[in-house]
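The complex appears here minus one protein chain, its other protein chains still in place.
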Amino acid sequence: MPGASAVARRPVLPGFVRATLGFLRRQPFAVAGLAIYLLFIVTAIFADQIATHDPREILFRGAYRVARYLPPSTTHYLGTTAGGRDVFSQLVHGSRSALQVGVTAAFFVVVIGTLLGLLSGYLGGWVDRVIMRIADIILGLPFLPFVLVISALTRPGTTTLVASVALMLWPNTARVIRSQVLSLRERGWVEAARVTGCSTWRIIFVHIAPQVAPLAALYGSIAVGWAILTEASASFLGFGDPAAISWGLMLQDAFANQALSRGVWSWFVPPGLCIVALVLAGFLVSRGSEKLLFPKLGD
Amino acid sequence: MKRFGARVAHAGFVLWAVATLTFLLFRLMPGDPTLNFLSDSFSEEMRADLLQSFGLDKPLPEQYLIYLGSLLRGDLGVSFLQKRPVLDILLAALPNTAALTVTALVIAYAFGIVAGAFLAFARGTVTEGIAIPAALITRAAPEFWLGMLLLSWLSFAWGIFPSGGANVAGSEFTSEWARLTSVDFLWHLVLPALTLALYLQGLPLLLMRATMLEVLNDEFIVMARMKGLSRWAIVMRHAARNALLPVATAFALGLGSSFGGNVVIETVFSWPGLGRVLVSAVQGADYPLAQGAFIMIAAVLVLMNMVADLLYAWLDPRVSVGARR
Amino acid sequence: MDALLDVRDLAVHYRTAAGPVRAVDGASFTVPAAGIVGLVGESGCGKSTLGRALMGVLPRAASIAAGSAVFEGRDLVTLAPAERRKLLWRRLAFVPQTAMNALDPVQRLSAQMQEVLVERGGLSRAAAGTRAAALFAMVGLEAGRLRDWPHQFSGGMRQRASIALALALNPALLIADEPVTALDVIVQRQILDVMRDLQARLGLAMILVTHDVAVVAYACDRVVVMYAGRVVESGPVRAVLEAPLHPYTMGLMNAFPDLERAGGELVPIEGAPPSLLNPPGGCRFAARCPFAEARCAQDPALVEHAPDHQVACWRAPEAPALRPLASEAATWAR
Amino acid sequence: MGALIAANDLVKAFPASRSLRDMMRGQRPVLRAVNGVSLEVAAGRALGIVGESGCGKTTTARLLLRLEEATSGSVLFEGQNVSALRGAALLPFRSRVQLVFQNPFDALNPRFTIRRSLAEPLRNFGVPPDQQEARIREAMGRVRLDPPEAYLDRHPHELSGGQLQRVVLARALVTHPRAIIADEPVSMLDVSVRAGVLNVLRRARDELQLAAIYISHDLALIRYVCEAVAVMYLGRIVESGPTAEVIAAPAHPYTRALVAAVPVPRVDQDRGDLPIRGGLPDQLNQPSGCAFRDRCPLAFARCAEEAPPLRAIAPGRHAACHLA
């Protein structure tokens, strides 16, 4: 009869439910972050239903009089812009663009970074040297200036922006994944996999990859924020996607039209807050995993 | 010594790669640099002339060699629009950017380190529950938005700080140094530096807190407690000193990335720095100037990446002093 | 016997989400004014926690729940922190496990010596320098190596330096937590020799926390055997090791391969120690004990069965008969 | 009796980090972690490799397992040189030579159930899925983990160290190996469970007629499980022979010190000074001649001039000492 204590069965709740409940209780930060994500995802999905107007439509008050600077009201929850567009509807539709930019950029950052980090860390040798050299070079490129130059030299747009953000951010992820892999590679069970005849690819993708997934997800959630902030900054400087409806472009529009001097808070505060909230969500999610990642910190 | 040499060589390699990349970026992208000069009197002949005067009529490999050679001599070419040497334009903007970056970083790190260390001890308290989200929010807010809000309150509404620029219009100084140290300059510096610092402080704060927490769990801290050392001695001499290693590295890295990252702040506060030069050059398609500004910003970044590595090695005897048996 | 340290019913609990973990659960033993006491037991038996509790450096989540630890007439458990601090390192010092990052990595050894000697010992800087050199010499290190950084030392040297640091202020009691565990046999032997030698020369008391009965046999004068947070047997080394009274001690002795003993099967103790979260009532070892009886469901007290030899086992009187049985694998197998 | 697994003059050199001076001289120093090790083990026999940390015993094991590439020398398995095998060609060797790890808490993929950990090698070696369960149960039986159902669907963190090490052994046995290499198999385990694991190991070796190699710093343990022992010092074997004989009458001064240093769980031990001086030298700056001479209480002039070869000193016994 094996040792009673170690084998003692815990309560009968399914593992993932228990884990989730425990997570919710222990990680209020992460829960808050996930809640914010969820809110924006729902908003993005039902943007057409939630928005009260077409965000692009120039609204009129009578013949040829554009409905500009209307104060917040029941028809225009956040009023209208200088160009006569509904702020609330732009805000709602902006969540689509933000999520699109954030999630696609993060996706590429995570996929490229994780893949190269895995290969670099596990294979070592020239593969490692080449990948890390490329990473070094990219880390030697200034982030925002690079994005601006690329936007200026090519047609500005979401694709350009997402591509340059992904290009600039994967090395961070790759480096962290790589160092994680370097330590995982020394773990007994990875060595065991080799001894028991596992192919290199199987070791990398079946044994090691799941272990670095949380770390990659963390960097992904930070990349979401970076991408959104970059979009906002690029838009503010006039390098954004001119056809998009994004929070960054809304802020640019508001500043260009001196909403600040006019005191049209309902125009330039909400997009900023939305950006803060969505970026913050990424940080919160990643901070929630702090204990997961740095168990040393847990008492 | 050996590490130093290798690191410098590595930085040299990265610089070369960045320079090459920049060259290709600016040459291979679509768009005609002569578009700037379109006017009612612009002719094909003038266009050819213009291309020739900037060496753009030569084959690409030749352009590349000339470019590398010029770079090595510190020659960044001549601005399309300003017709002045790019380097002169950049060097005029550099002190302003340096002053802004360094001031903001020093404020941010001084505050971040102290607050981070404090928060490490406040683990699990209400203070922590408020301070950490607050620190995260400052990092999540778009810089320009924050800057505009501060500008609107502290300058336009309450009139405490000037609304932009680096000096009162037309002020005279005997030297650049006198300008940078003048009360007037510093007064103009306050708002942009504070905004930037507000954005930057989150990193040192969180980093300091995290490393501090890690260090505080280290056995040698427990040992220090066993030795009956005072709390002050434990925190300052042992914990902080160890926790500062990564923070010092982050400072150097921050210095590098901030040089180019100030673009937004410089625009908001009409700060005449490198970032503004870059943005206006890019907007105006002044390719030699944009390219030069980009390379200079990248060079500072690469240099600071190198400094960060060396600094870490220098500060940490485990790296700087080899093992001995 | 005049005890330097008298630990009575000491309990240390860890707060966890699932409830308190009783890492030390009513441990009692004494340490005489001179000599080495081996505190032996398996991982998780509470021996290291006990050492740290005595030094007052328990982790955040842990606290002393009950008991006393009277050291030089004062109870370390109830002593005000400021008062306790006065005792630390001056009367009560600690040698950590080598593998641990116990020396500040960014301070030279000399600085770490100076800190203790000047700040806690009240020496002048010059005097501290001389004393540091002397201490290094005492543990067999060249004085010149005071200028080195910790990472420049090998494991053995780091342990010597730790011992030198611990002895800096002439403490009355030295608690050494697994001081030789991570070391190779030859170095281990050298360090043990240093400790024995210094104990003899300085006449101080030491608690040597270890999992290795052989180390106890080699280095200690007395031994305290712990199991699942409790002391199950204690007494002079010879008495306890040669004539163990507790089945767990017997099992421990038989489970060890012996260099000088030929062949034969090793006798494993099947099973694993109980969870300290919800420890079973009665004797903690009963679940694994081949000699367990119904009465073992009651807690056996730690009582003196032979002169200066305490044991917590109902069947201690039968020990001489049980001992031969315990050396047979069949007894333990199930 | 032929050797099942043998090593022939194995050398493993790692490039050491260079000082600036070395660079200027154009030298690239190497650290020979393993420096000409030859050994052989027959089926059903066990060889212990003993030495201090850094002596190269673990590297030797890794070379034998082809976890690392030898700089020179070869590994022979069932008479075949396996040093040059790569990729799929290596698979048969992999299935025949297995490893038991030092740290059982680290040897199993934390995300896999025990069953999956045991099935993984079977999958890799092409055992049909319908046969896998039987093989797994067989292996679990060999390591006395019964009933298997009590363990197979658990994750590693739910098992104790002793149980984990048995699982690790089961994973090694599930491929039906011919040889097994155990690197400090019990050093991370609690004393009370060590004996159990060692017994299981020994029984498996006997029942399956495995060739076994134990790596340990603990002579007492080696004595318990191995008929033969090889003592390593700074990458070389300095003495080898039947365990009992070597311990009873060490021929090499280093072995003598090692034997003297091993603590035994008995009072009244000899507490004399160890017949050895100083600590392990810097591997890059080994003394000339015999590597042990600067720590050797018996060293004399010849030791500085000439490195003693490993030579036969008695039937089955070898030592690398001028005085042996």
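As written, the chains take the letters A, B, C and D, and residue 1 is the first residue of each chain.
We take it that a contact is a pair of C-beta atoms (placed from the backbone, for glycine too) under 8 Å apart; a residue touches a chain by one contact, two chains touch by 3 or more.
In this text, contacts and distances are computed from a predicted model.
Peer 1: Name the omitted chain as UniProt records it, choosing among "Sarcosine oxidase subunit beta family protein", "Hydrogenase", "NADH-quinone oxidoreductase subunit M" or "Twin-arginine translocation pathway signal protein".
Peer 2: Going by its UniProt entry, the chain not pictured is "Twin-arginine translocation pathway signal protein".
Peer 1: One chain isn't displayed here. Which of the visible ones does it touch?
Peer 2: Touched by the chain not displayed, across the whole complex: A, B.
Peer 1: Using the touch definition from the top, which of B:Thr20, B:Gln63, B:Ser152 or B:Asn217 touches the missing chain?
Peer 2: B:Ser152
Peer 1: Of the residues listed, B:Ala110, B:Ile130, B:Val168 or B:Met236, which one is in contact with the missing chain?
Peer 2: Of all options in B:Ala110, B:Ile130, B:Val168 or B:Met236, contact with the hidden chain holds for B:Val168.
Peer 1: One chain is left out of this view; which of B:Leu71, B:Val235 or B:Ala285 touches it in the full complex?
Peer 2: Answering carefully, the residue with contact to the hidden chain is B:Ala285.
Peer 1: Based on the whole complex, identify which of A:Pro28, A:Pro71, A:Pro214 or A:Pro242 touches the chain you can't see.
Peer 2: A:Pro242
Peer 1: Under the stated touch rule, tell me which residues of chain B contact the chain that is not displayed.
Peer 2: That gives, for chain B, the contact residues 30-32, 35-41, 43-46, 49-50, 52-53, 55, 78-79, 81-84, 89, 92-93, 148, 151-152, 155-156, 159, 162-170, 267-270, 272-273, 276-277, 280, 283-285.
Peer 1: Footprint of the hidden chain on chain A, which residues?
Peer 2: Against the left-out chain, chain A lists 56, 58, 64-66, 68, 82-84, 152, 155-156, 235, 237-240, 242-243, 249, 252-253, 255-258, 260-262.
Just so we're on the same page, only the chains that are shown with their structure count from here on.
Peer 1: Could you work out how far the Cα centre of chain B sits from that of chain D, in whole Å?
Peer 2: Distance between chain centres, rounded to whole Å: 53 Å.
Peer 1: Going by the touch rule set out above, which residues of chain B reach two or more other chains?
Peer 2: Where chain B meets two or more other chains at a single residue, that happens at 325.
Peer 1: Of all the residues in chain C, which ones touch at least 2 other chains?
Peer 2: In chain C, residues 154, 272 touch at least two other chains, as defined above.
Peer 1: Mind listing the chain D positions that touch chain C in their complex?
Peer 2: 52-53, 160, 162, 190-199, 217-221, 223-224, 244, 247, 257-269, 271, 273-274, 276, 279-280
Peer 1: Flag every residue of chain B that touches chain C in the complex, lowest number first.
Peer 2: For chain B paired with chain C, touching residues are 218-220, 222-230, 233, 237-238, 241-242, 245, 315-318, 321-325.
Peer 1: Flag every residue of chain C that touches chain B in the complex, lowest number first.
Peer 2: Residues in contact with chain B: 52, 55-57, 85-90, 93-94, 96, 100-108, 115-116, 119-120, 148-149, 151-152, 154.
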